[in-house]
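Quick one: the structure is below, and I'll ask about it shortly.
Each chain you see keeps its place in the complex, though not every chain is here.
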Amino acid sequence: MLRFLTAGESHGPELVAIIEGVPAGFEIDLAQINGDLARRQKGYGRGGRMLIEHDEVRPVSGLRFGRSMGSPITFIVQNRDFANWEKRMSADPADRGEAKVVTRPRPGHADLAGVLKYNLEDIRDILERASARETTARVAVGALAKQILAPFGISALGYVVQIGATPAAVAEGTSIAELSRLTEQSQVRVADPRAEAAIIAEIDECKKSGDTLGGIVEVIVAGLPVGLGSHVQWDRKLDGRLAHALLSLQAAKGVEFGMGFMAGTIRGSQLHDEIGYDAGERRFTRHSNNSGGTEGGMTTGEALRVRVAFKPLSTLMRPLHSVDIRTKQGATGTIERSDVCAIPAAAVIAETVVAHEIASAFLEKFGGDSLAEITRNYHGYLEQVRSY
Amino acid sequence: MLRFLTAGESHGPELVAIIEGVPAGFEIDLAQINGDLARRQKGYGRGGRMLIEHDEVRPVSGLRFGRSMGSPITFIVQNRDFANWEKRMSADPADRGEAKVVTRPRPGHADLAGVLKYNLEDIRDILERASARETTARVAVGALAKQILAPFGISALGYVVQIGATPAAVAEGTSIAELSRLTEQSQVRVADPRAEAAIIAEIDECKKSGDTLGGIVEVIVAGLPVGLGSHVQWDRKLDGRLAHALLSLQAAKGVEFGMGFMAGTIRGSQLHDEIGYDAGERRFTRHSNNSGGTEGGMTTGEALRVRVAFKPLSTLMRPLHSVDIRTKQGATGTIERSDVCAIPAAAVIAETVVAHEIASAFLEKFGGDSLAEITRNYHGYLEQVRSY
Amino acid sequence: MLRFLTAGESHGPELVAIIEGVPAGFEIDLAQINGDLARRQKGYGRGGRMLIEHDEVRPVSGLRFGRSMGSPITFIVQNRDFANWEKRMSADPADRGEAKVVTRPRPGHADLAGVLKYNLEDIRDILERASARETTARVAVGALAKQILAPFGISALGYVVQIGATPAAVAEGTSIAELSRLTEQSQVRVADPRAEAAIIAEIDECKKSGDTLGGIVEVIVAGLPVGLGSHVQWDRKLDGRLAHALLSLQAAKGVEFGMGFMAGTIRGSQLHDEIGYDAGERRFTRHSNNSGGTEGGMTTGEALRVRVAFKPLSTLMRPLHSVDIRTKQGATGTIERSDVCAIPAAAVIAETVVAHEIASAFLEKFGGDSLAEITRNYHGYLEQVRSY
């Protein structure tokens, strides 16, 4: 059972993640994890903070000589910006006078609900944790999961399919490798150069008008075996678990699998993926993959395909109407340094979050405490399925 | 902490749900729970099974003289159809010869992934549990949750906003009471008589052609306090938990909150719900509710609004192409008695599932072991928020 | 992951257990489960209720033709005594007048803490659930676990090592089979005929004086592989999990592993089990088993040995001093039908509870969804350990 907790405030000294349940014997490449953190920081439309931070994990537990030992892995990411916030974010009661209390909640953000729930007077006490800066820790967690899945030939890729009003197409038949190459070199993580230009123009326009943009990302997972997740109890269905993880991302407002909402509008005969059999490979095949790779809460063995919608960022440079929580007088929302559009980052975040949930379901199904044991169990199952 | 397990096969003797964590002193009206079960069984387009079953809970624990005692509540629903299945679904090894093994998996269903994962030879061993019949137990669980919420003025309503190609509008300004009245009297649980006629025609046509229909349902929860859920850790965000529960429903393929996927396509200035203050009622107000009632993983105090997309049923009377799992020869999917369209039921199911998650978050926030204690804690908080 | 919930009041209609996470393909013999239930009902010193109840499970889910399907298994045990309690334990508000309210809490029982916590006025609302009658459901759960473990050669045995002032010895070198035979035929589940006579005399004396007796039981688990449980995180240590389960038993006041409390009083050189190696069997050996089969929160591969102390029953026929919760006047505790001594039953209960926790750790380590898969994974691991 893989589980994790993240901790850390946006302008606190460090972000921390403890990941529990990683088996022993996996080679973990920190450069790749840092590579995913770097991918998270890229994208046209990001603000000034991305210039300050160059996120890197510092592993302080669970790894020795580049390998997992079975013990919990801790990743720490330093917030370089903390140097500018040391007094305002101090843990020391003596610094209380330095607070610069924030009192104008931003519509769309956790600010208002947060201070009411937790009975706090400084919105900063909420926004620091609610900030999407937390996703840095989640990307580290999910980047590790990608390396847990890699020895079994399972890989995840996140990319952008819409930003603001502009959808970005993926040409039919594009391989995952090609999709990865295209989106990785795109400034907005799309596979569609025409859309890219339109999106950049829209971002520029929003920047001028002090506005923000959301979008839709898609994650594909390839190389999956049949049978991750389960139909037997509500909370074990893989779609539900993925949805939980994805809708816990800051600004996420919707999630869909395969044809998703469109599936509600067409007929069964048009939707369901008919079944064939390939005697050479000894495996059941599908003529289509409208399900997005899950049926009955389990992987079908086809590629998993899930999309997540993110609303525009809540911090507008031309702020929205709000109310000062102290005076109850009308005001505009606080301006906290922010981006115009973070959807290219969101694609990376979603990719890693999906990888974590898949790794979790994978380890549950195959048990085992070491790479050798899991590999043996896994191949035993693959052969069992082939000779079914 | 509210938690539950459901159990039971579609044609087994009984469906069972144990609900743990219900505080003491709540009046539980079984007639209302049975009323919700009856609502689940209604709807134009349901098949023959609905004529056989008239679901009623039999409470076998946790209730005494109509009140909860704090102990786990068990609801049992008898499957009347079991009389016809006693031998085929027998627990007794002596009856193994009666099995009538099912070998042709239905595309869209758990059938194929299930038998491969669990290494079973009779698809019935999977389909019996994967069947949406399980939602009977979940409706019982959620109907109970509605009664936990009722003393605090919180209510949930599920209804249909699209079936197949036909969207069903809700007239602007329709009150929840009116919406409830309209959808309750509709044969397809919509508030739009013109859509109703079109939907019924489409169902009739599908029935003739042996096809099935999906759709989209919406759930509204009214009367919520601000601050259920939390932003502090990924798995405590209310949206994520709701999404988990909803995407664990059979045939669910997507979920969205408030403007949902649309939120990804418009600008921040158009989306976020500006904040005001009503000095008379001593509360913060919103000029709109595009968020669907959550910000930062917490309730805002506005109505919660969530939509779920369900794919068409996987059992087609004109079955899709499949493969016999024994012979590996092409075949058509098994025909198991089924409906043409179950979306009106899905709205009731989603309503109760949402109620359960809300009740769970509610009890977590307010603690307490008795109605008296929770009521005191709750009103203390409401006053705290008003005098914030 | 194996998990379960139990439900049901002592004089309610039924006791219920749902067990989730049982893999598919296991042969489950209900007669054996009923056999364990019968073992729980035996023992010199039991009261009248045992004459009324002849507990048998009715499986209502998860089993088909004697085999598990991977879906949750529900066991229902009818309370025959309910016939005498139908009105007093009715779920129907109309029967409220029949309550015969209990107002005198028994020292030692959940009665007083329960009514204060849950704000209830009738102690029956607490005692019905707090009653050790609940262990019937737990024995059913654990008896199932024994059958999950059996195909892997793992077996558990519980017996009595002390009742009241009388310890019962086990002759050195007694095999587990012999121990099972001896204790099974003993009226008080001991392997020591002289102690048996003394215990029976003490029970008789207690019965006369209206008093009750506790005792100490031991559970041995044989056939364990090395490496169940884990040292890596506090809540995964096997001893802790076993202790949680055992100290959740009614009347349990202490638990110890191997030498237990004695281990705190001797020196390291006298205690720790030295390590050898048997080249023929290719396995590490121990010269002793003072640890009771766990080191670092993991099984060592030696027999697990755990002891549990149970206090005397709280219902005395010559009741203790108490206070009427309504009048606050002095009174004696309520007399509810009860036994003089239930320690022979406690040994069976502890045995099955231990079996459940072991099965849970076993399934976690070996993963898999079917007997075939788990068997393959298990034997792969055993060979890995041998060729380490």
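A, B and C label the chains in the order they appear, each numbered from 1.
By definition in this document, a contact is a pair of C-beta atoms (placed from the backbone, for glycine too) under 8 Å apart; a residue touches a chain by one contact, two chains touch by 3 or more.
Here the structure is a predicted model, which is why all the values come from computation and not from measurement.
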Homo-oligomer size of the whole complex, from 3 visible chains: 4
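Just so it is clear, only the chains that are shown with their structure count from here on.
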Far-end chain from chain C, centres as C-alpha averages: A
Chain A and chain C: spacing of chain centres that average the CA atoms, whole Å: 44
Centre-of-Cα separation between chain B and chain A, whole angstrom: 27
Whole-Å gap separating chain B and chain C, where each centre is the average of the chain's CA atoms: 37
Set of chain A residues in contact with two or more other chains: 227, 230, 232-233, 365, 384
In the complex with chain C, residue positions of chain A that touch it: 1, 20, 70-72, 227, 230, 232-233, 363-369, 372-373, 376-377, 380-381, 384
List of chain C residues in touch with chain B within their complex: 3-9, 12-16, 18, 20, 23-25, 27, 30, 59-67, 69-74, 76, 89-93, 95-96, 99, 117-120, 124-126, 128-129, 369-373
In the complex, chain B residues that touch chain A: 5-6, 105-119, 126, 129-130, 134, 138, 162, 164-165, 206, 209, 211-216, 226-227, 230-235, 237, 239-250, 252-269, 271-277, 279, 284, 286-287, 291-292, 295-301, 309-314, 316, 318, 320-323, 325, 328, 330, 333, 365, 384-385, 388
